[in-house]
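Sharing a structure here in structure tokens format.
Of the protein chains in this complex, all but one are displayed in their positions.
Letters A and B mark the chains as written, and numbering starts fresh at 1 in each.
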Amino acid sequence: MVIGIYLLYIFLPIILLIVGSFGESWTNTLLPTGFSLRWYLDVWHDPSFRRAFLMSLYVALGTSAIVTALTVPLAYALTRSMGRTATLVARLVAVMPIAAPPVVLGFGYIIIFSTDTFPWLGTTALIVAAHVVTTLPYMFQTLVADIRHLHLDRLELAAESLGASFGQRFFHIVLPSLRHSILAGLVVVSAISIGEFQVTNLIAGFLNRTYPVVLLQAFYGATGFACATTVILLFLAAIGAGAGALTARAAARAKESV
Amino acid sequence: MSASQNRKLPLFLLLAAPGFITLAMFFVLPLGSVLGSLVQDGGQALLRLWQDPLFLRGLQGSVMLAITAGALSVIVGLPVAFKLARMKESARLLVMFCISLPLTFSGLIVAYGFILCFGRSGFITLLLAEVGVSPEWVAGLVYSPVGLALAYCYYLIPRVVLLLLPVVSNFDTRLLTAATSLGASRFAALRDVLLPEMMPTLKVAFFLVAAVAFGAYGTALALVGSQVNILPLLLYSRISDTGSDFPQAAAISLVLLGVCSLMMSVAEMSALRHEHRKHAEN
Partner (left out) sequence: MSIDIEQCNFQYPGTGVGVFDVSINAAQGELIAVIGASGSGKTTMLKLVAGFEQPDSGCIRVNGQDVTHVPARERNMGVVFQSYALFPLMSCLDNVAYPLKIRGVSQAERHKRALAMLDRVGLGAFARRFPGSMSGGQQQRVALARALVFNPVVLLLDEPLSALDAGLRVEMRSQICELQREHGITALHVTHDQEEALSMATKIALMHQGRIVQLASPQELYDNPNSRLVAAFVGQANLWEGTVTSQSRVDVGFATLACEIGAYKEGAAVTVLVRPEHVQPLQEPASASPGLCPNTFRGPLASDTFLGALRRFELAAEGTSARILGETTARTPVGCIHIDPHHVRLLPPGDIPLA
């Protein structure tokens, strides 16, 4: 009962969005009238949405790659050198994005990255950097928990006694052990990056606006068009959630067999 | 720390350096520069802030929003977590998937979904109009801080459920049976046995969710433009205005940063204390 009502609360807006996106017109009626694919075709033919869509994919991809490259060594080094303290650092890092509201962070970017020393405001690289720092905590937390849970320190000590060098240990033992949590982290990172609006909206230039930033403009237009553009973002998020569920299940299976 | 770890310290530092530098450059530095621009005028802006009626109304709205969103999420999240914990494994996984769906949603999706539900000609609004509830009243509610809280709950409740679920599933229901066998009423058993067990996590969930609600502006901007009086939106409009008063914006930033950090530290402290007690027990 409780779950049923709650699921209705979750799905009603989603269903209305989908229904609205296929409706011919929807003004002051309970549900839209007519069936039409024109809103999706409109989005497809809209150059600013096409550019924004590609820009979002590009930024998400770059963010994912950089976050992985930065966070795996960071989480590994911190956990191995600090033990329990690393868990505290992980928690501290994890609260960062909430303790510092996105609008404040964005404001900080406007101040510091419009100076002559760092004149990067409006560049795509800066958008990626902002996405990296907002998503890094999620990856970091996942990895630290996993490194401790898997007792990598013991496995590494064993490998060391068997003659493995640091590089061999890292590539034979550490990376394969962490593959599930890296994947799970990546799903979250890319999902957040694709949906990120609050910081990007403040720091993007006109030509490198991401999909959510452009999406906001659509809200002031026709209902069908707004629905279609939103459903596209919804679809991307759902793919992310599905991938997340699958990796979580694979990880759970792998842990059972250990 | 053992000696062998000491020996490897330079290596660890090398591995951690890129991550730390990135965080310093793109997180600490921007926040520092906000504080820096506040210091530039000697904190005058901070004083002026308290005479600004817009700021005071924004602060009031944000506090209302944070408390409402926090309380609402916890009140809804708790029974949902309870029902979930008692579901069969396969059903639970499916429902969990649906519930965590909104977690990855952009606030904009939520905003437009809510416009379709509760907007002036929204689905629910029109349904309610059939039974005589004025659409004006519904729309007025939805576009107020309390209404915003309702929208925020859409992606805040999943966070609460995910936080509470482990505690709820680990709760030993035999304790309740034991309490009733000792003569406690069902209500007294829940109050005396379950509530103390849940309280620390409920506190953590409340403050976490309230902090998110206090600092977010995306959903609000998409839902109501900058009409509603909440601090993040006030800051947003101050920044977007051309020729804006940076020290004034920095002062608002400081308040936002301070309140959110405070709420997060209360949550973290409470979580840490709770874990500490748990460890001591074991």
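Rule of thumb we're sticking to: a contact is a pair of C-beta atoms (placed from the backbone, for glycine too) under 8 Å apart; a residue touches a chain by one contact, two chains touch by 3 or more.
What you are looking at is a predicted structure, and each value in this text was computed from that prediction instead of being measured.
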Missing-chain contact among A:158, A:207 or A:246 belongs to A:158
Contact partner of the left-out chain, one of A:90, A:173, A:202 or A:215 | A:173
Residues of chain A (touch criterion as defined above) contacting the omitted chain = 150-151, 154-155, 157-165, 168, 172-173, 176-177, 256-258
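Simple rule for what comes next: only the chains that are shown with their structure count from here on.
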Okay, in this complex, where on chain B does chain A touch?
-> 1, 5, 8-9, 11-16, 18-20, 22-23, 25-27, 29-34, 36-37, 76, 79-80, 82-84, 87, 93, 95, 97-117, 121, 123-124, 126-127, 154, 157, 208, 211-212, 214-218, 221-222, 232, 235-236, 239, 246, 249-250, 253, 256-257, 260-261, 264-265, 267-268, 271
Touch list for chain A against partner chain B, complex | 2-3, 6-7, 9-14, 16-17, 20, 27-31, 69-71, 73-74, 76-78, 80-83, 91, 93, 95-96, 98-113, 129-130, 132-133, 136, 166, 188, 191-192, 194-198, 201-202, 212, 215-216, 219, 223, 226-227, 230, 233-234, 237-238, 240-242, 244-245, 249
